[in-house]
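Missing here is one protein chain; the remaining ones are kept as they sit in the complex.
A, B and C are the chain letters, set down in written order, and residue numbers restart from 1 in every chain.
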Amino acid sequence: MKVIDCPVIGTRPLSEFVYGGEVRRPPMDAAELSAVADHAFNRSGAPTLLREWWFHRPTSRWFVLERDTLSDRIERVVPPEEVAYAIPTL
Amino acid sequence: MNDLTLEADVRFAVCELVGSGAPDVLRDAGLPVPETEQTALPCGAGLVAFTGRNDYLVVTADPWTPPAATPPWCLTRSDRVLCLSGGGWAHAMRQLCPHDLRQLPEGGWLAAAVAGVTAWLYRHPDRPDGILLGCDPSYGAYLDAMLTAVVRDHDRLAED
Amino acid sequence: MPLRLLKQGLLGGEREPRFFPEQGELRDRYDVVIIGGGGHGLACAHYLAKEHGITNVAVLEQGYLGGGNTGRNTTIIRSNYLTPEGVRFYDASLQLFKGLSEELDINLFYSTRGHYTLAHSDEALRTMRWRAEVNRHHGVDSRVVGPEAVAADVPGIDLECGGNHPVMGALYHAPGAVARHDAVAWGYGRAAASRGVEIHQQTRVTGIRTAGGRVTGVNTDRGAVDCDAVVSMVAGSTPRITAMVDLPTPIEIYPLQACVTEPVKPFLDTIVVSGSLHVYVSQSSRGELVMGAAVDPYSLHSTRSSFEFVEGLADRLIDLLPFTARLRVNRQWAGMSDLTPDFAPIMGTTPLDGFYLDAGWGTWGFKATPISGQTMAATVAAGRNHELIEPFRFDRFADFQLVGEKGAASVGH
Partner (left out) sequence: MPFRRSEAGPREWIDRSRTLSFTFEGRPCTAHPGDTITSALLASGVSLLGRSFKYHRPRGAVSLANHDVNALFATDADTNVRGDVTPVTDGMVADPVNVRGSLEKDADRHMDRFGRFLPVGFYYKAFHRPRALFPFWERIIRRRAGLGRVDTAWTPRRRAKRYGYCDVLVIGAGPAGLRAALDAADAGFDVLLADENPRIGGSLDYQWLGDAIADTQRDDLVARVLGHPGVTVQTSTVALGSYTDHWIPLAAPEGIIKVRARGVVLATGVLEQPAVFHNNDLPGVMLASGAQRLLHRFGVLPFERAVVQAANGEGLVAAEQMAAAGVTVAAVVAHGPGVTEADARRLTDAGIPVYRGWTVYAAHGSDAVSGVTIAPVDEAGNCDADSGETIHCDGVLMSVGWAPAGHLLYQSGGTFRYDDTLAMPVPADWPSTVVPAGRVNGAFTLGQQLADAGDAVRRLTAALRGEPVPPVVPQRDTVPHGSQWPIVPHPKDRNFVDFDEDLQLKDLEQAAREGFDNIELLKRFSTVGMGPSQGKHANLNAIRILARLRDQGIDATGTTTARPMYYPVRLEDLAGRRMRPERETPMQDWHRERGATFMEAGEWRRPAYYGADAASAIADEVAMVRNGVGLIDVSTLGKLEVFGPDAATLLDGAYTMRKGNIRLGLTRYALMVDDAGIIVDDGVAGRLADDHFYLSATSGHAEATYQTLTRKALEWGLDVHVVNRTGQLGALNVVGPMSRRVLEPLVDMDLSEASLPRLGICDTRVCGHWARLVRVGFVGELGYEIHATPAALTTIWHALLDAGAAHGIRPFGVEAQRVLRLEKGHIIVGQDTDGLTNPFEAAMPWAVHLKKPFFIGRPALAHLKGQEQRRLVRFVLPPDHAGPLPRECHLVIRNGDIAGRVTSIARSPTRGQPIGLAMVDRALADSDEPLTIRADDDVLVRGEMIAETFYDPDGVRQDADNPEATP
């Protein structure tokens, strides 16, 4: 079973996590349909170093991990601020 | 083989303190305040665990009422708390939990999956030969049944 | 004793023809280059040659013939899909499969066994009825049956499934079948080669050349070739190929695992699938139980095996068929599934002229082998999508015109 080493919660088995997919930023208001579709459907499918969301159930905590989707190695725990963005509000 | 016993329903008052100011509230109430996330300090027969940003789990023998002011918000919980004790507890837990609990020191805290459900584990210094386990009340009967089965098998093996 | 075997037995094997000619050098130019020497690629080559007279074709395979998902699936063939376009497409595939042993003169062991998809909840049962109704509308023999019908066909089944997920009914799909997966690739490969198609194994495509918005050739680790059309039929390697032409796709790669037990005397004649338990199982003509489950929980470009997979599968299988507890798992393996958001393939033309895509097969690529070969060949020959694959067109995502196969999402395989 894959093991994820995390500086915050220690060494954890994969079975404690839920995979949340790659980090993507949605288009904001008045986006073209093509941009919307690209965000909704397209993915970085080729082997690469990918930033992904992983949810750790026992601590109820989301992590952003940088993982090589070919070797399955986790290279880095990314601080969430690095992927955060503001949303427009009324 | 050592005896293994399961206390299936250890009575505690449990609450969750959420939001800024939580450490101050704990301190004002004379409760211990763990400084590192995912650690806990003993508090009488119970404990206080630092579970996240400003979040604390408070497990006390007697109900504890924080000040009404918010934040922090205080949420009463009904965690099912069990205690597995006896020299073989860590070995027995290997059937249910992928973590090496021998590595969990006295006073150690761990939020982990046990028998496939989320639970917290605490090695209370007053119970050196055992482990406290807490889980969501809806999983209480299930976790109790799993631990009971482990204890039963342990006893049967011990007889053989 | 069939005559064919009598002849070989008496005359010896020396006279047996080669399945595939010895591999030569790459030519400078082909009309069509097919990337991927699995079932789909070889079938496409066969139909290009046979039905469209296009024989100046190269099939480039980075490994060996049928070594990808063609040789890694659990060989189930069925057409009990949810959407009319899915049913029509897979039924056409199944019809082709039925005559394929004769057409290719290779015994594919195409064996109609009947296919049960078990429902363990009223929600699942509703989906079964939906599929059955759509299937019947299109003349495909599927029907919802009660637990007793399942019990009559599946000896030893525990309809209570250990207590947590009792069988409430099933979708019975009479045409459900299995076939020898490798042989499908070999048969198509031999047929294509006999018409002049070149098959190049251990030939890896390293780039695709374009000029003026259309394909002009491919680069390989054995040199470059020119061509007018490139057809990518590489399942789990699709994103690597589409990246060569900067084509974003909604495809993600997830490992899909499978395993077999040691052979035992046949006791299971049908194919049994349970979406809720994430198990599908049939017994091969060698006597092995061939089993699979859902795709792995996260994306990965790897065919590594995981122990959790066999643990979980074993745990649930013996809820369903308790007596199989004593059988032993002999071997496990994995393939790479190319999944799309709507659980339907992506086929046909692309925004790049001369670049054709056959991908997004998820966990059902094997059963589509003949029809995708045939329709992709027609598409390449005509330069526009065959009507059977038009619903699976590449740009449906950009238009938000998804195929509704995801409605059956609770039920896999």
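Heads up, the rule we're going with is that a residue touches a chain if its C-beta (ideal position, glycine included) is under 8 Å from a C-beta of that chain, and two chains touch if they have at least 3 such contacts.
Please read these numbers as outputs of a predicted model, since none were measured by experiment.
S.K.: Missing chain touches which shown chains?
M.R.: Within the full complex, the chain not displayed touches A, B, C.
S.K.: Pick out which of C:D28, C:E51, C:E133 or C:E160 touches the chain that's been left out of the picture.
M.R.: The missing chain is touched by C:E133.
S.K.: Of the residues in subunit A, which ones touch the absent chain?
M.R.: Answer for subunit A: residues 1-3, 18, 20, 26-31, 33, 35-37, 39-41, 53, 55, 60-62, 72, 80-81, 83-90 touch the chain left out.
S.K.: Can you list where subunit C touches the absent chain?
M.R.: Here the touching residues of subunit C are 1-2, 4-6, 8-10, 13-14, 16-21, 63-67, 71, 84, 98-99, 101-102, 105-111, 120-123, 126-127, 129-130, 133-134, 137, 155-156, 162, 164-165, 180, 182-183, 186, 201, 261-267, 284-287, 304-307, 310-311, 313-315, 317-319, 322-333, 341-342, 400, 402, 404, 406-407, 409.
S.K.: Across the whole complex, list the residues on subunit B that are touched by the chain not included here.
M.R.: 16, 18-19, 53-55, 70-71, 73, 75-79, 94-95, 97-100, 102, 115-117, 136-142, 146, 149-150, 153, 157
Following the convention adopted for this analysis, only the chains that are shown with their structure count from here on.
S.K.: Between subunit B and subunit C, what is the gap in Å from one C-alpha centre to the other?
M.R.: 49
S.K.: Rounded to the nearest whole Å, what is the centre-to-centre distance of subunit A and subunit C, using the mean of the C-alpha atoms as each centre?
M.R.: 30
S.K.: For subunit A, jot down the residues that touch at least 2 other chains.
M.R.: 1, 15
S.K.: Mind pulling up the subunit C residues that touch subunit A in the complex?
M.R.: 238-240, 242-243, 248-253, 297-302, 304, 306-308, 338, 341, 397-400
S.K.: In their complex, what parts of subunit A are in touch with subunit C?
M.R.: These residues of subunit A touch subunit C: 1-2, 14-15, 18-19, 21, 33-34, 37-38, 40-47, 52, 69-70, 72.
S.K.: Which of the residues in subunit A come into contact with subunit B in the complex?
M.R.: Going through subunit A, the ones touching subunit B are 1, 8-10, 13, 15-16, 57-61.
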